[in-house]
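Working notes, structure below.
Apart from one protein chain that is not included, each protein chain of the complex appears where it belongs.
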């Protein structure tokens, strides 16, 4: 088991990207890890930390793209430069990047891990689905991205090309389920509520091979069977 | 029963007076009430409000002299100009000021209600006891005050003159008990932990005429039997 | 419907506050007068407070003679909280109160953590009281043990409603001395720390019985009140929050109205049990 590193990091900036916030913190002694790995961020005033995929890893920084959907993410997005933040990670299993014909697929805030992944893979093509133009501003973080907006789903442009690519996807559960049908063998980054992120709480149960497993230990990236 | 008035007031200043803090807030629609009455101040971040005697009532202001002895009083003393503070009052029964030969007696933070009381009584003589020179700086708030420092107790100068005066006193319990012996009929301002200050919780029990009574309703100023 | 929690408001020192409620609930009345426990009786904790008031009250006789007539003049429905140290005591008090038209409801305090309990079970006490009065009887329970079973038992014994929850046993220590500030050491824990516990208690009892429920425990905002309705309470009572803010009823009422409309409920009654409906819907 790799050592668990947790550090109090300094907030450098919180930038608006459409409806999302890009939270940039100083890296401290933490390492960015592999694309698809995640960190546990402790929002001020909340008991439990929140899992966030690494979005970007500029020199000396870690950056997270955050959708403010509840109390924890709201508190993270309300941080200001100069504030500090406790961060644990990197955690979990990221994407394998030894793939030959990568195609990134993202839906909504599922775009979060793709910028860092795209860099690792040499800027492969990407298909991104969003709810609106406003949300689609996040596509600017991903090179070579084709954007589709609802009511069109990202699975529509994916269907004809899926089997010609090694698909790496992140997005809402229904999207991942659809991608799994179209692209067996795809690497999918799942979500589950997590209290700890390092295997301690058994909270993040997902069904895998017919039984409940801890997503933070076995995933969050899993290969579609 | 007088109407219960509670208002969010603006902090104007927090001034150091020896080890104590003089918290000055805008008065809003609250009235200062009678000397010896008290207000419930809600320290930010705490569940329960804290009882504080009115110390001074400059035009448009209410001022409280506070000894930071625990979490509630620390939070009050940490307020800064521009902050707001919920205040309920005035509450309880104050001093009767229809006395002929008033003598004020205070011990430690028990000096708090005396400045306002001194004004109402036309600046009568006062005897104040303190633990140290540092604490005794608060004596500057009381006109015509004679100060004694520990190990001398305020009861020492009081003893020879007590029966020639109408004594009005506030201070720690042992001091009040001693004053009661020296000056039957004295008006004594007592303390008890209070959750509500307006008769709702029955928390502020004190023994009175052989049974437990609510100090916030019957007092805090009681006449020594 | 908004009430005060028993023991958290005195209508004689705050009549306007009492009148701002849909019903006023008295502090628990016992057959004989009680001085209550010695001080210190209250202390703040990190997320709540502990009290060991010990049912200080004037006793039934003085209550009937002096208090009921004055409380009748308030002009809001009057709930009397009844306590005792045996089923007979409870029943005798209920019989005496039964004759008073001003009294609309009797709440049986079956769960005070600060005094010794009656030897009989809650259901036995309810049954004894049921035989003594035709007035609506609410059984006030604490969130300990198998609440579903207890709720069914008091329902079978004739309770007309449940009041949930009383305080839990709690303790706090003085910052410097490390002594419990309360003279009795342990007291009843109330306030925000209790909210998840009261939500669970109402949820469980709503599934176990059809009795109407007065929900309480840690309510400080309209959102808290909405949550209690959503898990199944028909009415909500304010306790500890009244100590910090006697005007909490008006504020909570206004906040609740805003929360109800934000969540698409036309009236409080529509929100009652909504959390259950949605779970059932989701599991189809």
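Per-chain residue numbering starts at 1, and chain names A, B and C are given in the order in which the chains are listed.
The rule we apply is simple: a residue touches a chain if its C-beta (ideal position, glycine included) is under 8 Å from a C-beta of that chain, and two chains touch if they have at least 3 such contacts.
These figures come from a predicted structure and were not determined experimentally.
A.B. asks: Quick check: which displayed chains does the absent chain contact?
C.D. replies: Looking at the complete complex, the unshown chain comes into contact with A, C.
A.B. asks: Among A:11, A:77, A:192 or A:224, exactly one should touch the missing chain; which is it?
C.D. replies: Hidden-chain contact among the options goes to A:192.
A.B. asks: Of the residues listed, C:56, C:74, C:139 or C:204, which one is in contact with the missing chain?
C.D. replies: C:204
A.B. asks: Given the contact definition stated above, which residue among C:101, C:178 or C:210 touches the chain not shown here?
C.D. replies: For the chain that is not drawn, the touching residue is C:178.
A.B. asks: In the full complex, which of C:56, C:80, C:110 or C:230 touches the chain missing from this view?
C.D. replies: C:230
A.B. asks: Give me the chain C residues in contact with the hidden chain, please.
C.D. replies: Contact residues on chain C toward the absent chain are 45-48, 50, 143-145, 147, 168-173, 177-180, 185-186, 189, 192-197, 199-201, 203-204, 226-227, 230-231, 263, 274-275, 278-279, 282.
A.B. asks: Need a quick check: the contact residues on chain A for the chain that isn't drawn.
C.D. replies: Residues 1, 3-4, 6, 42, 46-49, 70-72, 86, 88, 192-196, 198-206, 211-212, 217 of chain A touch the chain that is not shown.
To be clear about the criterion, only the chains that are shown with their structure count from here on.
A.B. asks: Building nodes from the protein chains and edges from chain pairs that touch, which of line, ring, star, complete or other describes the result?
C.D. replies: The chain contacts form none of line, ring, star or complete graph.
A.B. asks: Let me check something: if the centre of a chain is the mean of its CA atoms, which chain is farthest from chain C?
C.D. replies: A
A.B. asks: If you average the Cα atoms of chain A and of chain C to get two centres, how far apart are those centres in Å?
C.D. replies: Spacing between the chain centres: roughly 47 Å.
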